[in-house]
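A single protein chain has been omitted; all remaining protein chains appear in their positions.
Right, chain A next:
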Amino acid sequence: MKLPLEQFYDAIVVGAGPAGAIAAKTFAENGFSTLLLEKDREIGLPVRCGELVGKRGLTLAINPDPSWITHTVNGVTFVSPKGVRVNVPCPEPAYMLNRPVMEKSIVQMAAKYNADIRVGTVAVGLLRKKDAICGVKVLHHDMAIDVGCRIVIAADGIESRMAKLAGLNSTITDLNDIGICAQYRVTNVESPEGFPELHFGKNIVPDCYAWMFPKGDGTANLGLGITAKAAGKESPVQILNRFMTLRFPKAKPLALTVGSVPLGLYLKKLVAGGFMVVGDAARMANCLDGGGITFAMNSAKLAASIACEALSEGDVSEKRLSVFEKRWKNGVGKQQERSYLLKRAVLKVNDSTIEAAAEVLINKDPSKLKYIDLLKLTVKNQPALILEAIKLFK
């Protein structure tokens, strides 16, 4: 019987989120036979994401097609516990994305270069030869198939089972290092400025923050994140319902999703023989805001480019692939380490400090306000952290 898959590929990419899509595109463009596996039945759905992304980070990974972007964002509105609104220009322009359109579009680019794509198809195990990974156990509908390959890229998101199986210990052990989120797509939301809004205060959300990101088409992503400590008491969906009633009483939900973001440090080991892990699966994200799209895309691009060189040289050993680990550590990894430090400080900030900061900022000339002013004020009792904050946002 003809199998629904080839028996062997140069590269298998597990997961077709932003990271997996970019990895598959990179392999296929460079002429390597590629298989992209996606567990969900449709690429890009469901949208477990606020869809706000920095322009610089996105364009570093890929030249975005205008159809991926719903609009450009030039400012952010911070809303204090008592509802004081402070508008701050973005340190750099940002985009609101249409993620399903973007992800399908990047996967189409991979397909144009003959990558094989399977949806509704789950990677359930890894094949091993001596010390190296040499394939994936795939569940294609009801059929279990072993598919061989020279390299596996794990882009399987928050679950990160592949890295676990490869021995890279990707379990999030400290429950403070995961943000549990719930999000509605809503209509009937009004905002005076039309900027993405970040809402703070224990009356709104016990820790972390809540967001309202207008999509520019009459809908918005309205969501929040909490830590495990808070989730033990009340589910994020209940807290989200309260937030919506309080701040956006006219909002009507069109969709509800849940999901989690990594808020700790990225994995110590990012590679094994014939194996690399990227994006959320590698626990790469900005720990301060949970944003992970650009981390996912840029880590996948870097990993796949190094993997292409390694494949051409015929050496996919752990040592050869560890170039990725080093380059990540010395590049974007540093940014994550700083954001981790800041997150720990910000979580300690109490409502009265935020309120006081808002009162000071509201009286300043908005055109001269900087993102950093807000951080400086909220972490003002911890001078060492201000230095870190400057490094992060300069």
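The rule is short, and it goes like this: a contact is a pair of C-beta atoms (placed from the backbone, for glycine too) under 8 Å apart; a residue touches a chain by one contact, two chains touch by 3 or more; residues count from 1.
Basically, contacts and distances are computed from a predicted model.
The chain not displayed here is annotated in its UniProt record as "4Fe-4S ferredoxin-type domain-containing protein", chosen from "LLM class flavin-dependent oxidoreductase", "Tryptophan synthase beta chain", "4Fe-4S ferredoxin-type domain-containing protein" or "Macrolide ABC transporter ATP-binding protein". Among the residues A:41, A:130, A:268 or A:319, only A:41 touches the chain that is left out of the figure. Checked against the hidden chain, the listed residues A:96, A:109, A:122 or A:271 yield one contact partner: A:122.
Here one chain is not drawn; of A:43, A:182, A:210 or A:342, the residue touching it is A:182. Contact with the chain that does not appear here is found for just one residue of A:214, A:259, A:274 or A:290, A:259. Residue in contact with the omitted chain (choice from A:20, A:157, A:214 or A:333): A:157.
Residues of chain A that touch the chain left out of view are 39-41, 46, 48, 120-122, 124, 139, 141, 157-161, 164-165, 170-173, 175, 178, 180-182, 228, 231-232, 235-237, 257-260, 262.
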